[in-house]
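Remarks on the structure that follows.
With one protein chain removed, the remaining protein chains of the complex are shown where they sit.
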Amino acid sequence: MLEGTWYLEKHTESLLFLHKIKNHIYHGKTAYQKVDIVEIEAFGKTLFLDGKIQSAQIDEFIYHEALVHPAMLTHPDPKNVIILGGGEGATLREVLRHPVERATMVDIDEQLVKLCEAYLPEWHAGAFYDERTNLVFADARSYMENSNETYDVVISDLTEPLEGGPSVMLFTKEFYGIVYDHLSDDGVLVVQSASADPYYNEFVRDVFATLKEVFPTVKVFHAPVFSFQMDWAFTLATKGRDPEGVPVEEIERRISSFSNALKFYTPDLHHALFKLPRFLRDVLTKGRVITDENPPVWLS
Amino acid sequence: MLEGTWYLEKHTESLLFLHKIKNHIYHGKTAYQKVDIVEIEAFGKTLFLDGKIQSAQIDEFIYHEALVHPAMLTHPDPKNVIILGGGEGATLREVLRHPVERATMVDIDEQLVKLCEAYLPEWHAGAFYDERTNLVFADARSYMENSNETYDVVISDLTEPLEGGPSVMLFTKEFYGIVYDHLSDDGVLVVQSASADPYYNEFVRDVFATLKEVFPTVKVFHAPVFSFQMDWAFTLATKGRDPEGVPVEEIERRISSFSNALKFYTPDLHHALFKLPRFLRDVLTKGRVITDENPPVWLS
Amino acid sequence: MLEGTWYLEKHTESLLFLHKIKNHIYHGKTAYQKVDIVEIEAFGKTLFLDGKIQSAQIDEFIYHEALVHPAMLTHPDPKNVIILGGGEGATLREVLRHPVERATMVDIDEQLVKLCEAYLPEWHAGAFYDERTNLVFADARSYMENSNETYDVVISDLTEPLEGGPSVMLFTKEFYGIVYDHLSDDGVLVVQSASADPYYNEFVRDVFATLKEVFPTVKVFHAPVFSFQMDWAFTLATKGRDPEGVPVEEIERRISSFSNALKFYTPDLHHALFKLPRFLRDVLTKGRVITDENPPVWLS
Partner (left out) sequence: MLEGTWYLEKHTESLLFLHKIKNHIYHGKTAYQKVDIVEIEAFGKTLFLDGKIQSAQIDEFIYHEALVHPAMLTHPDPKNVIILGGGEGATLREVLRHPVERATMVDIDEQLVKLCEAYLPEWHAGAFYDERTNLVFADARSYMENSNETYDVVISDLTEPLEGGPSVMLFTKEFYGIVYDHLSDDGVLVVQSASADPYYNEFVRDVFATLKEVFPTVKVFHAPVFSFQMDWAFTLATKGRDPEGVPVEEIERRISSFSNALKFYTPDLHHALFKLPRFLRDVLTKGRVITDENPPVWLS
């Protein structure tokens, strides 16, 4: 039936998506953002923040496995990991598959995390209750500035820097310098970097240029996220191993210990993800460095 | 401005796309299908057939390079090539980058090809006027059944088999047997195979199962096509070389002679495209064989 | 903000309405229908049943005053009134402005009435708790067939007869015969009769033809209901006074005793509502009689 409630998502000024809502689960606001949790026929349960899709039941595994495992496998033996953002808890879930000692998640929006805990249990799958988990509600920049810890892997799982939004100062050269100082010798940073498509790739382009100012090795990789309707970019920066130098056999061995099978990531795919379409490879040479004085302007 | 004309595309019963139309170029019908050619802000000129997007100026190169070059490079030296379908002429354009002797394009819809020739010159880029081109307006199945030629590469660039539509009998085991008989010893067939996404992968699954009945080597590969809002699947079947066995150096050498630079395909990417997400690799084992008696039912 | 949840209403196959939802109040189903209660910027609280707007806070007064007062004023002194349908309780509210002794409301959908009682208190305004109110949950046809009472005014406030829906047998000649038999000598029946517009006036046309078979005097009147996006038709059938014969002075006197001011109906307007556009007056001569054997087919 065509009639009823639909979720309108503005992909761009000239492309609107309408998702038919099967069930209404939650509609409300936190101190930071508008939250809609609905069930959609094709996607299952789906979280929208400020009108933008964040993750959907059918394929949140693509985004979260792609965000976490290439970075975790690039480090030879990550023990202390921090997630910046990470609301739904699925990034944490993927981190905890690895034999880490401690996983800190720093999200500014406590209400959102509580809503996800209650309404999206398939995402965290109990990760919030793991004894290795350290859940902190704070601004990630302040937290990093004041932290005395050293991390093996830092995972930037933040919403795009909408003007005036909470993540604007978390993509700058200065912030990445702070991250660098908190990483161990083989330390790895991965940053979700928005679209890898021909039309909207300025963001990954600039994140790449910015991280190149701070880290010796920076690589972009990509994965097609169905519910985002886009090929998605991630930027990996490392003090140690090149992610493309990790042996397939090591990946095979390390993921074979996981209690549940992965649904997206494979040893082969690890290496394939770093092979970019030519237009994207070319555009990455043209980025501008993002600084505290000149933070990204993301058009809503 | 929100007001004005929009193109509504029904991705599924529960996901609608609305594309703002910047310019109206052509609206009409051929003997076979409804044709809309419009200019869209984000995509540039865009062709819709029967309400479904076919290709867009911004990224038709992704689809067409992915369809053509992995197949052409898998053959060691293709001289005689045939395209089944191929309306816009961009598949033909990519084929003619290679030193072929003859490229036949068989499309049932002459009016559509003429419309594309007139309104989408960026797609064919003169390919229709190349002396190696043999343009035929006919049903591809009848043409193949009656052909005495042997082809090095067959490219299936057909619309999805909508019930009652012209391409229904072009995805069956029997038809692929006919194609097999017209291929040279190192012959390669590539079939555009619709979505590679978690929700709608039955089609590539069944095309794969069907081609496995006919060809010794069958591989699925995928490429993210921005304007389709999907990761897109292609199935490659070969009598000769495994596409994953083509040396990077050979690809590098052969594409270096192209007069204009490629925008998507690279030697590295050739191999990466064949690495599949685990869910897709797993689903490919579960297909059913498509036969003339049991052709695909594609829901419009 | 364009993004967020919208209510899509299918006015016709070729005209869709999208209402931005400001607040979600209730989404669910009763035994009879899908119920959505939402707050809309322009309309305030709004009730949708099976995807069709029923009433909106901003102008439910137009529909309910137009439905009730011309009929009540046509009767010289109504004491016993029955409402067929009437879910929200606003029709009852308007009836109770008059010095009636008893107002019966017969609605088949108890769950819907309870939802309206809880979520739409502005509609009933306490009418459900008036001591003159007799609230019955039953099929209106069975109730009338089995009733021994005589009514002064019968108000048909039913949803349109969707195929298979609960109101199909409540618009037939046979049913109107039953109503006739339960009316007192000056008895009046009013039937909400859907659109009065040039495009969809078959329903009022046929209701008029049907009532003409049963009642000596039948008149159509109309009122523009903003939130329906239409001019709305009502059919009034009477055993006694012609509604156009009621003196303005009598209307003035009788409504002057109402405790709260009316917002739509006035003595002047009473007479103006019965003056029809010529195309509508002409079309009313062409209706077909609706019978139990040949009930209305209303396309959803």
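Going by the order they are written in, the chains are A, B and C; count residues from 1 in each one.
Keep in mind that, in the parts below, contacts are C-beta pairs under 8 Å (C-beta built on N, C-alpha and C of every residue); 3 or more make two chains touch, one makes a residue touch a chain.
None of these values were measured; they are calculated from a predicted model.
Asks: Thinking of the complex as a whole, which visible chains are touched by the chain that is not shown?
Replies: Touch partners of the hidden chain, whole complex considered, are B, C.
Asks: I'm checking contacts with the chain that's been left out. Which of C:3, C:59, C:94 or C:157 qualifies?
Replies: C:59
Asks: With the missing chain put back, one of C:110, C:139, C:202 or C:231 would touch it. Which one?
Replies: From the options C:110, C:139, C:202 or C:231, the contact with the absent chain belongs to C:231.
Asks: Contacts of chain C with the missing chain: which residues?
Replies: The missing chain touches chain C at positions 6, 12-20, 22, 40-43, 58-59, 61-62, 196-199, 222, 224, 226, 229-231, 261-266, 268-269, 271-279, 281.
Asks: So which bits of chain B touch the chain we can't see?
Replies: The list for chain B reads 1-10, 16, 18, 21, 23-24, 27, 34, 36, 38, 48, 50-52.
Note that only the chains that are shown with their structure count from here on.
Asks: I want to confirm something about chain A and chain C. Since they are copies of the same sequence, is their interface symmetric in residue numbering (over half shared, so same) or not (under half, so different)?
Replies: Same, since most residue numbers here occur in both copies.
Asks: Using C-alpha centres only, name the chain that sits farthest from chain A.
Replies: C
Asks: Go ahead and note the Å separation of the Cα centroids belonging to chain A and chain B.
Replies: Measuring from centre to centre gives 33 Å for this pair.
Asks: Using the touch definition from the top, which residues of chain A touch two or more other chains?
Replies: 6, 16, 18
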